[in-house]
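One protein chain omitted, others in place.
Letters A, B and C name the chains as they come in the text, with residue numbers starting at 1 for each one.
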Amino acid sequence: MDFSLPAKMKSIVASIRELMASEVLPLERELAERGSFTATLPSLEAARAKVRERGLWAPQLPKEWGGMGLSLTEHARVSEELGQSPLGHFVFNCQAPDAGNMEILIQYGSDEQKRDFLGPLARGAIRSCFSMTEPDLPGSNPTWLATRAVTDGEDYVIKGHKWFTSSADGARFAVVMAVTNPDAPPHLRASQILVPLATPGMKLVRNIPVMGHTGDGWASHAEVLYENCRVPRANLLGPEGAGFVIAQERLGPGRIHHCMRWIGICERAFDLLCRRAATRQMAPGKLLGTKQIIQEWIAESRAGIDAARLMVLHAAWTIETAGLHAARESVSLIKFFVADVMGKVLDRAIQAHGALGVTDDTPLAYFYRFERAARIYDGADEVHKVAVAKRILKRYGVEGA
Amino acid sequence: MDFSLPAKMKSIVASIRELMASEVLPLERELAERGSFTATLPSLEAARAKVRERGLWAPQLPKEWGGMGLSLTEHARVSEELGQSPLGHFVFNCQAPDAGNMEILIQYGSDEQKRDFLGPLARGAIRSCFSMTEPDLPGSNPTWLATRAVTDGEDYVIKGHKWFTSSADGARFAVVMAVTNPDAPPHLRASQILVPLATPGMKLVRNIPVMGHTGDGWASHAEVLYENCRVPRANLLGPEGAGFVIAQERLGPGRIHHCMRWIGICERAFDLLCRRAATRQMAPGKLLGTKQIIQEWIAESRAGIDAARLMVLHAAWTIETAGLHAARESVSLIKFFVADVMGKVLDRAIQAHGALGVTDDTPLAYFYRFERAARIYDGADEVHKVAVAKRILKRYGVEGA
Amino acid sequence: MDFSLPAKMKSIVASIRELMASEVLPLERELAERGSFTATLPSLEAARAKVRERGLWAPQLPKEWGGMGLSLTEHARVSEELGQSPLGHFVFNCQAPDAGNMEILIQYGSDEQKRDFLGPLARGAIRSCFSMTEPDLPGSNPTWLATRAVTDGEDYVIKGHKWFTSSADGARFAVVMAVTNPDAPPHLRASQILVPLATPGMKLVRNIPVMGHTGDGWASHAEVLYENCRVPRANLLGPEGAGFVIAQERLGPGRIHHCMRWIGICERAFDLLCRRAATRQMAPGKLLGTKQIIQEWIAESRAGIDAARLMVLHAAWTIETAGLHAARESVSLIKFFVADVMGKVLDRAIQAHGALGVTDDTPLAYFYRFERAARIYDGADEVHKVAVAKRILKRYGVEGA
Partner (left out) sequence: MDFSLPAKMKSIVASIRELMASEVLPLERELAERGSFTATLPSLEAARAKVRERGLWAPQLPKEWGGMGLSLTEHARVSEELGQSPLGHFVFNCQAPDAGNMEILIQYGSDEQKRDFLGPLARGAIRSCFSMTEPDLPGSNPTWLATRAVTDGEDYVIKGHKWFTSSADGARFAVVMAVTNPDAPPHLRASQILVPLATPGMKLVRNIPVMGHTGDGWASHAEVLYENCRVPRANLLGPEGAGFVIAQERLGPGRIHHCMRWIGICERAFDLLCRRAATRQMAPGKLLGTKQIIQEWIAESRAGIDAARLMVLHAAWTIETAGLHAARESVSLIKFFVADVMGKVLDRAIQAHGALGVTDDTPLAYFYRFERAARIYDGADEVHKVAVAKRILKRYGVEGA
């Protein structure tokens, strides 16, 4: 049992903190004022240049693709630092959904796919999106998809209706989940297919207004129609019918990343909570931090965040040492445990700020709005809870609980 | 003990429901699409005209001022109906902060003040705002104000910095809380003074961005500077030094209104939760509503809302039968109890909607964003909890707990 | 809408408070020291004599049976006072399970049954028990019973295994739920049959050790075997097959009584919490009650208890004015809502007492142990939650959720 952070990681984390403070945090205000991701892009690209210079680009990517080649647990630690700002992962080129798409391409991409799609992504030259969720069917039942890709000669012809195809606005291509083998067993019906956004028949209906914002560019969530959208069969990722399996492989480590990002958010909110407690006077000379209710919030937040981080690092370590399959239960556990901690810490930090907490003068209201979805995406909390319980009960002899 | 709703109120509630459905709810989408209160005003005025026609204008106002003359408990019941939409109270001319200002003017206004300020407000011809909260001092300690109004001949000269002067944008006048008697005991230091927005020296700095929106018109929260802002002493409301006492009188019934509005929001969210449960399929033919976790949310929400409503009606009844002072404890209790129920019901409704819940395709995300403040304004929950406990402990012989 | 307590009830409540303070509370210590209900019986009977003298005997019984003839809402209010002590209801002869059995006998008993069973119960001369729950089948599914009563000539022959036949030890008779019509629809299979405890074949296996105590007399929970236990068919209560329907009728008002008793417990615990806060010094001169965490507990407890009482009184009023069927949802809601409040208030009161809280030097540890079952008996909380949700969802068109 060893909980220490290796010297190499200490040094990386320190460098990242510096860059976050000097290059990333200042851009939050610019983004807020411009109200547009695209308009902020030049500044973001300048920050990305600094990151490349410092050799911290794409921490999760293998060195051969221009990244730092960090392991999952190492990147998890980095992800916590980046998560303290909504812009951190983007500036370091390890943002969802591109990071996940790069993982898929590394593992399943053909040489051509790697050259055309992975290379530019790894360099940060283009963006991508992942087109799985459908408005009419529950994401919690990922094998139940209405979108179809039918073979027609050398092509697939795709028909379907998707939404929360996040970051589609301005992306170069989408990875689309579509049923190719409707008669196969449920887990072998769908495939993942690369669809360039310029493809005729792929129609970006709208950026969905989420929490009062339609967003733009990377910071958006598209509704997309595939109306007889035709792509070459060479755009298939991995074997036909393997879409669900690939998605699962992508989601496991992806949840580690999300969870560590959430812990970064927790730490940011915790720091703001403590700063507020340490400076706000409730009566002349009487600091907010002397109030027991605030003290209880601080202590409970600290316990929750520490527990959450250990849980995530343990899950990452399990994936690394025993494989994704052995870690499935741990990954489900952290999904809902960490999201719950984050929600509570954000809530306390806002409440401690009073009226200031609901304004955009701190990042708390932003996190409050846009991280509410943490309990929903990548499998709603309830779905993970039920999945964990069923897996445990199976060990007690209960089949199909 | 009689929990029944009188026949008169049943009929009023039924009429209001009709108008809400036909005139108010459809405007929610218009507001969302226009993204501006001011741009939606023509449609809102048309809806107001329908309300006047049906004799449902200003339910809380005495008949002599053109209202329905409902009692506090009667209006509470109405307020629940109106609260189901963010636009309900405005369309019926009983919205904060105007409703509170009208109450003050009725009770404390001089004949001239009534003529110049109350009359137009009651007719819906103008809007007003209430300028109390200051960014640098805690609202939870309402006698601690930095804003000063100094007598100079026949005038007051006001200097100070306020924020969350809600609805100042486009208002005709503000009721400003300012210290006039700095050497008096804390509760007798401040006065309420009418300040027309055109007054030189009153500077609307900005509409504060709240939860990602600066808002406009009635739907905004201003930061305001008073830089040697000069108004006649005749603009004083009630006696000098009575500002805090008047504010307390205003807040008591005001909290009843807020709480019943929140219950309206709860019922709207509860209805959406149940509709979702009754229609969303999680697997072919398997409704969301058959899931026990959802069933638990429905049951706990129902219990919470019913409890909240009874608490508020009981508090309103106590004010009516025994006076505001006797009801102080009840009013503090409902403030945090109902806000807590609302937060939970909204959270469950959003979660049950999955990805749809965080979009603006339902009103849930709007309520989630803008009612977070319910636990903060009019006294943060924690302030009310501490106040209740101290009052109770006084009965056990503890002074100054 | 009228929340006031009628003058008649104010006077009754005042008298009961006096008697509780002078006759009942002092017996708690005697019971604790003797460690036996039976050994304390003489003192309890003396207290009962005082109750009869003051004309407060059996508040829930019709006057013709020697009671006060209170309505359901009136008795609810009384029940709160009695509930402040574990001995209150017994001393006033309105304790479970006798009160419920008397209700059944009044409504369904034949003249002979009334004479032989109801009369002595009403006078407090005997005790009874209700034998429904079975160890091997879930109480949450009350139509699923294994106990059978087979007709044999003029007799029923009963075979079955029951437990939590509370107060069987020393009782004169049991009301036994047994299946008489196994081929009828589920809700019409069982009957209620009077079985004197002296009947051969009825075997009291043990008083079940509950929370470390086997208990005795009224304060016990028996496991019972019916081994070809033979009673005359004249012992049938109401029509054959009506057992479940009668049980439901008994449980509705019974839950009102339980809930108001729990509110009595809440008020006792709340009073102890406040007394502790008002007297315990945490540092020289620094009272526990000055700590915000304790203040928060006091405020949240006060809100919870007030909400709970209003909910119960509303449910009782609904039963009285609209009938049990109309009140089914309300009755389910209070079952879990009030039990939850009670659990929280007891927990806070214990915690505020520190080490003293887990000792038997206050009644808190007693309530903590023996009221844990409140969330289980008469339908576990979860069963009621699911039932409420299904009833609500039916109104949204969902059948058999």
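As a convention for this text, contacts are C-beta pairs under 8 Å (C-beta built on N, C-alpha and C of every residue); 3 or more make two chains touch, one makes a residue touch a chain.
Being a predicted model, the structure only gives us computed values, none of them experimental.
Peer 1: Hey, which of A:22, A:151, A:228 or A:290 is the one touching the hidden chain?
Peer 2: The single option touching the absent chain is A:290.
Peer 1: From the list C:15, C:110, C:248 or C:351, pick the residue that touches the absent chain.
Peer 2: C:351
Peer 1: Among C:26, C:138 or C:323, choose the residue that contacts the chain missing from this document, as touch is defined above.
Peer 2: C:138
Peer 1: What residue numbers in chain C mark contact with the hidden partner chain?
Peer 2: Within chain C, the residues that touch the unshown chain are 32, 133, 135, 137-141, 144, 163-164, 208-213, 280-284, 288, 291, 293, 350-351, 354-361, 365-366, 368-369, 372-373, 375-377, 380-382, 385-386.
Peer 1: Which parts of chain B face the unshown chain closely enough to count as touching?
Peer 2: Contact residues on chain B toward the absent chain are 291-293, 296.
Peer 1: Tell me which stretches of chain A touch the chain missing from the display.
Peer 2: Residues 1-6, 73, 274-275, 277-278, 287, 289-290, 292, 294-296, 298-300, 302-303, 306-308, 310-311, 313-314, 317-318, 321, 329-330, 332-333, 336-337, 382, 384-386, 388-390, 392-393, 395-398, 401 of chain A touch the chain that is not shown.
Convention: only the chains that are shown with their structure count from here on.
Peer 1: Using mean Cα positions as chain centres, tell me which chain lies farthest from chain C.
Peer 2: A
Peer 1: Pick the chain whose C-alpha centre of mass, unweighted, sits closest to the average of all protein C-alpha coordinates shown.
Peer 2: Chain closest to the assembly's C-alpha mean: B.
Peer 1: Could you tell me the distance, in whole angstrom, between the mean C-alpha positions of chain B and chain C?
Peer 2: About 43 Å separates the centre of chain B from that of chain C.
Peer 1: Report the inter-centroid distance (CA atoms only) between chain A and chain B in whole Å.
Peer 2: Those two chain centres are 38 Å apart.
Peer 1: If a residue has to touch 2 or more other chains to count, which residues of chain B qualify?
Peer 2: Chain B, residues with two or more chain partners: 382, 385-386.
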